[in-house]
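Following: one structure in structure tokens, then a few remarks.
Left out: one protein chain. Kept in place: all the others.
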Amino acid sequence: MQTVVQTLTWHDTWYLAPEIVLAAFTIVLAILDLALPKRIGRNIIGWGALLGLIAAGVFVGWHIHDLSTWEEAGKEPFRNLLDGSYRVDDFGNLLKLVFLGATALIVLASLGTTRTDEIPIKGEFYYLVLPAVLGAMVMASSGDLITLFIGMELLGITSYVLVAARKSAGISGEAAFKYVVTGGTASAFVLYGMSFLYGMTGSTRLSGIGDAIGNAVAESPAMVYVAFFLLIVGFALKLALAPFHAWAPDVYQGAPTPVTSFLGVVAKGAAFAMLYRIFVNTALYAYADNTQLRDDLYLALKVLAAAAMLVGVAGALRQQNAKRLLALSGVANAGILLIPLALDVTNFHASLFSEFIYYLLAYVLMNAGAFAVVAVVARGAKSEELSGFAGLYHRAPWTAAAMTVLVCSLAGLPVTGGFFGKLFILFGTVQTKEYWLAAVLLASTVISYYVYFSFIRQMYLRGGESELPVTVPVPTGLVIWICAAATVAMGFLPKPILEWVDGLFSLTTDFFSR
Amino acid sequence: MLDDLPILSMIAFLPLVGALVLLLVPQGRARLIRGMALAFTFAPLLAAVALYIAYEPLLGGEAFAEKLTWLSVPLNMEAGLSANGATSYRLLFDYRMGVDGISLPLVLLTGVVASMAALASVQIRKRWKLYYVLFLLLQTGMYGVFLARDLTVFFIFFEMTLIPMFFLIGIWGYFSRENAAKRFLVYNGLGSAVMLLAFLMLIATAGFSIEQTASGAALSFSGSYDVLAANLADPNAAANLNGSMFLSDSLKGAAFALLVVAFGIKLPLFPFHTWMLKVHTEAAPPVVMIHSGILLKMGAYGLLRFGAFLLPDQLRAWAPALAALGVVNIVYGAVLACVQKEFKLMLAYSSISHMGIVLLGIAALNETGFEGAIYQSVSHGLISALLFLIVGTLYERTGTTRIDELGGLASALPFTSGILLTAGLASLGLPGLSGFVGEFLSFLGLFDSYPWLVAVGVLGLLFSAVYVLRGVLGMTYGALPDRFAGLRDVRFVEALPMIALTALIVLLGVYPSLLTDAMAHGFDGALKLLQSAAGR
Amino acid sequence: MTMLGSYLTLAAVLFCLGLYGVLTKRNAIIVLLSIELMLSAVNLNLVAFAKYGINASLRGQVFSLFTMTVAAAEAAVGIAVLISLYRRRATVNVDEFNELRR
């Protein structure tokens, strides 16, 4: 059957406003960067990028508000563009907000720390971040394999360049190359899987696939399995889930610190968004027709999650380089973030998205904050080794305190966002009776105490050989403290966020309804 | 007059307030910092005493209970639930505080030991400010654990003791303090992780409650003790929720086993005890006072609280095992204590031995045993606090606490030695001192059901005599080595907490009703449950 | 359906070749090219499905067009990165790109 292609109307541009804003800012800033004479510092472009991100964020917020008004009006709160290849719904919007916020934090932090010797062409960094976020946003709100793929590649390619931005250091180039190859291979796997998905169902529309997948499994299950497992492998590579994680530490170490935290937060989040879009819309949607497929796939996801959590923390045990350590803890956290998706949806447990986004938010905060601290410390100590943190308690007590909060959150100690994020995920796991997974999560948490202990030890129990105080640039300090404060706030009052998410998001409307 | 102001929260959070205030004081003002820390340590103690005076055993702590919904987090509802007529589906984190005959003595103990430790902290020579901030945070955690009435709140307070303790060990300890701290953190982290799993199991299966509102059934999960107790006690509770919630015995058993491990680590139970040896030897004496004086008691408290009040069947099923383990603890710890050369290690092992007696009391499953367990916890808390106080002063003067390196101190430090001797006698269970009452009650309680185990356990008293005298006499009696000739006895500041603790130990030994009366009726609910459990 | 089968087989072979290249070839250029090989396998798949698959439509072909363009961009970036790296290391041997480790 031939569907009539719905064309893009002017009216629709309103729904694309955030994306358009970002694109516009990218172009303007690029031109600005060329036009501006050398003597003028490139921080202006940084501030511009920040402005763009905020503007986009405002529009997203506006959309969220619109949608909720529709909901009150009894209208289904989502909008299909290009007959469903692009969806503006709460799922997308919430994630977009997270991405934009995270990027804004990172950019703000980098305004303080990045020096010319780290990123020679600062402007480049700033106006390349925007298209990357744009890609992430597209991934978050696509309803079609093609658009998903475009978003993925937009994000991917720009981040390749960003990783390489630290021209001075050879490792940057090496990291970029490794990232290119891994990323390329990952995309190849994902695409190959997509192609089979399309082949089995005859549609690239997620909704179409969801409708057709049931029969497809009935006809030729093997092909469908092939499709999905290719996808899983591809995403496992992108998310650096164990044992697909080995590239992550290298890339994270080689990349400029702001880029690293961008990869750790936004790129991961976007990949998760894509994973949600595909799996919920197809496998979970087809649950009624075919439980077996879904069970197998989700079991695979659970296993991956478990492996990631354990390998991540275990690997981090012996790391001496702060960025590599955080990279590996990122592996573990990716595993944790994967759990909600992998859990069954039962009468009593349907809050997978709340669990996911809450922990994602907490993770964004602690990660961005931690990397900001790393950047500051690295600046002082001229190295990214843990030893750079030695005696931080004397040299910069407040920064040390903030770092302690962030580390506690990473370790999932109360009362922090990380704690409640983990708590909700655990509760979901227990509700769906996946006790083994809960046990693994807890075990990895306990091991992670050892890991994060190394930060604490350096900061409090070691006298720094250089007792000279660390200078914290205002913007970076601001970010650090925003992150720390927000982390604590999320620990004491998770309610507002969750109420909000619960009010906006609903599996049925955001994914299933056509 | 007390029941109109939230005294329990005051007790729990005054130290926290103190910590926050302390943060604002400049590092240099050592005296001011110390004074404020003392003030904020004694304040909750006074509050606790006021509570003790106002507490009516017959009425229980109802008058003081506090409850306010801290978080009520929405859980997304699937079509299935709304089909069952549920209109809202939430996860409740209630902030519930309460006091009863079990927690009251321990709260008092916390107050006393913490205050004495604060006084003893004169020995702390570096990083005053951080020390006292952490010290106060730790107190909030400890009070909270004993006062909480909701699993999540309990867990949070429990974890709150973890971090400050970790720093206190790691920064102000002796030579291999980092190792000890790391061990403490990971081992106890493991414990609390296991505990959390058990808690979540309970919440997710037994924590539900349905209230019919005008708009329909409001379904919620919470960890509040009352809800859990109600559901767990009600055999057909599962049916209340169209069967899809399950309270299978196997699950209850698993949860209880997890709890035994979790609190066993704290207690410490025989195979899980090695971590606390390091803490005893490596941490600074005031910190050990807190650790061995209070933190260990959380294990006993948790077992009683969640065993006797929530999972009586399982406690009953486990009682023989617990009793046996208790005896193992007693004898194992005592025998090991007999051969230690390091006094602190000897004390550590004796703690293991004494906590074994607590286990016996719990395993007795009758009021006598339970009260014995709590009494023993309190008295051991006081005694070991006193002992480590002395250890601190001795180490300060002699630079060692090895039994074989010391001797004849009675001629150089008569006062300290006298107190040390008294403490030793108390810890070997001399009647007239607090140690005897707890031990006697525990044995008495258990004897009814397991006379032979008691007969073996009593050996612990014999061994305790052996190692205590070996240690104490070895250090205080005999000829005084010349290098100690110039030692000066304690100053008044140091003597004060010693005298106070000794006085308490004697008081509790001579007039035990002080505590037992407060504990009376504290276990009525649990005993009822246990009876019905026996019935089933 | 036989046609489809053979196309898919060919695509599979290509994909595996590409993967093999990525995993074994020492020359960075070849590695990048192998990735392209994998992507072209995908394209072959898409086109084949678009022709012979159930409810065949232009979608697959459109998809493949997108894939090619993006692949081109990716390759370009890849080469650029490689060149900058080559400037510094004076080698394109993948084995020697191991400054980042442990």
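So that you can tell them apart, the chains are marked A, B and C in the order they are listed, and the count of residues begins at 1 in each.
The rule is simple: a contact is a pair of C-beta atoms (placed from the backbone, for glycine too) under 8 Å apart; a residue touches a chain by one contact, two chains touch by 3 or more.
The rule is short, and it goes like this: contacts and distances are computed from a predicted model.
The protein name that UniProt records for the chain not on display, among "ABC transporter substrate-binding protein", "Hydrogenase-4 component E", "Amylo-alpha-1,6-glucosidase" or "NADH-quinone oxidoreductase subunit L", is "NADH-quinone oxidoreductase subunit L". With respect to the full assembly, the chain omitted from this view is in touch with A, B, C. When the missing chain is restored to the complex, the residue among B:122, B:254 or B:469 that touches it is B:469.
Set against the missing chain, the residues B:95, B:174 or B:477 yield one that touches it, B:477. Note that of A:447, A:470 or A:484, the residue touching the chain absent from this view is A:447.
If you put the hidden chain back, the residue from B:284, B:441 or B:498 that touches it is B:441.
Only one of the listed residues, B:61, B:372, B:392 or B:497, touches the absent chain: B:372.
Considering the complete assembly, chain A touches the hidden chain via residues 177-178, 181-182, 185, 221-222, 225, 229, 232-233, 236-237, 242-244, 246-247, 249-250, 292, 296, 299-300, 303-304, 307, 310-311, 314-319, 328, 447, 450. Even with one chain removed from view, chain B keeps its contact list with that chain: residues 186-187, 271, 273-275, 332, 335-336, 338-340, 366-368, 370-372, 375, 408, 410-411, 414, 425, 430-432, 436-437, 441, 443-444, 447-448, 451, 454-455, 458-459, 461-462, 465-466, 469-470, 473, 476-480, 512-513, 516-517, 519-520, 523. One chain of the complex is left out; on chain C, the residues touching it are 19, 22-24, 94-95, 97-102.
Going forward, only the chains that are shown with their structure count from here on.
The interface with the greater number of C-beta contacts, when A-C is set against A-B, is A-C. Relative to the centroid of all protein Cα atoms, the closest per-chain Cα centroid is that of A. Inter-chain spacing, taken between the CA centroids of chain A and chain C, is 25 Å.
Mean C-alpha position of chain A lies 42 Å from that of chain B. Across the assembly, chain C contributes no residue that touches 2 or more other chains. Listed for chain B are no residues, as none touches two or more other chains.
For chain C in complex with chain A, the residues that touch the partner chain are 8, 15, 18-19, 22, 28, 31-32, 35, 38-39, 41-42, 45-46, 48-49, 53-57, 59-60, 62-63, 66-67, 70, 73-74, 77-78, 80-82, 84-85, 88-89, 97, 99-101. On the chain A side of its complex with chain C, the touching residues are 1-2, 145-146, 149-150, 153, 156-157, 160-161, 164, 167, 170-171, 173-178, 180-181, 184-185, 187-188, 191-192, 194-196, 198-204, 249-250, 253-254. Only residues 345-354, 393, 408, 413-415, 423-424, 426-427, 430-431, 435, 438-439, 442-443, 445-446, 449-450, 453, 457, 460-461, 493-495, 498-499, 502, 505-508 of chain A touch chain B when the two sit together in their complex.
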